[in-house]
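Of the protein chains in this complex, one is absent; all others appear in place.
Our next item is chain A:
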Amino acid sequence: MTEPLLSIRGVTAYYGAIAALKGVDVDVGEGEIVTLIGANGAGKSTLMMTIFGAPQARDGSIVYDGQDITRTPTHKIAQLKIAQSPEGRRIFPRMSVIENLKMGAAVTGYAHYEADLQRMFDIFPRLKERANQRGGTLSGGEQQMLAIARALMSRPRLLMLDEPSLGLAPLIAKQIFAVIAELNRTEGLTVFLVEQNAYHALKLAHRGYVMVNGQITLSGAGRELLEREEVRAAYLEGGR
């Protein structure tokens, strides 16, 4: 196997004295969709934040595209063509949809802003209808679309999504997953997906990791994990 695009080795992270990550190893290869599933409080979002440098990892290393980014400040990481749609969407509520998208293109210096804007409106026609509306007035699904579109405006190689299906109607969640799969298939976009919706995430992903209590307990191909007894018992039965 060639060198992975993102390689996380033995990463630990703490909130004060509480260990949130206890030595995590995760690889994300170029062109892959990799998902990380786990229960509430397992440390999934913490891992994603740690990759983005807030909080910084106490031990271990995070290497992206051959470059160690373990100690790189957040905004510098964002300039390396890693985009993040953080937990809770975090769109700018008082700014219009189009301003939100323009903020996403800030990293690129607005080099291909117009073209990318058009592309986002093609992918998410709803956003075009809402273009001049304030972000805070959008519905949850639209806000999620906006958060993803904003992340895509920076033309990332690696897109990191934290629970894009959270709080969305199943149909909207499905749409969002379809868009992710499409972007991966047509443009070879690498996606690192943190999800609680294990069924959809594992069906979509090439590979998956299961996190329990700040540690990776299982990993494997997405469909394979879906068949595993322990995964089914913990994350799927009753959940679906």
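In this text, a contact is a pair of C-beta atoms (placed from the backbone, for glycine too) under 8 Å apart; a residue touches a chain by one contact, two chains touch by 3 or more; residues count from 1.
What we mean here is this: contacts and distances are computed from a predicted model.
Missing chain, UniProt name from the options "Branched-chain amino acid ABC transporter permease", "Response regulator", "NADH-quinone oxidoreductase subunit H" or "Hydantoinase/oxoprolinase family protein": "Branched-chain amino acid ABC transporter permease".
Annotation: of A:Ala19, A:Ala39, A:Val63 or A:Met103, A:Met103 touches the absent chain (contact as defined above).
Of the options A:Ala78, A:Leu158, A:Ile172 or A:Leu189, the residue whose C-beta touches the omitted chain is A:Ala78. Chain A meets the missing chain through residues 52, 54, 74-76, 78-79, 84, 86, 90-96, 98-99, 102-104, 106-107, 110, 128, 131-132, 134, 150, 154.
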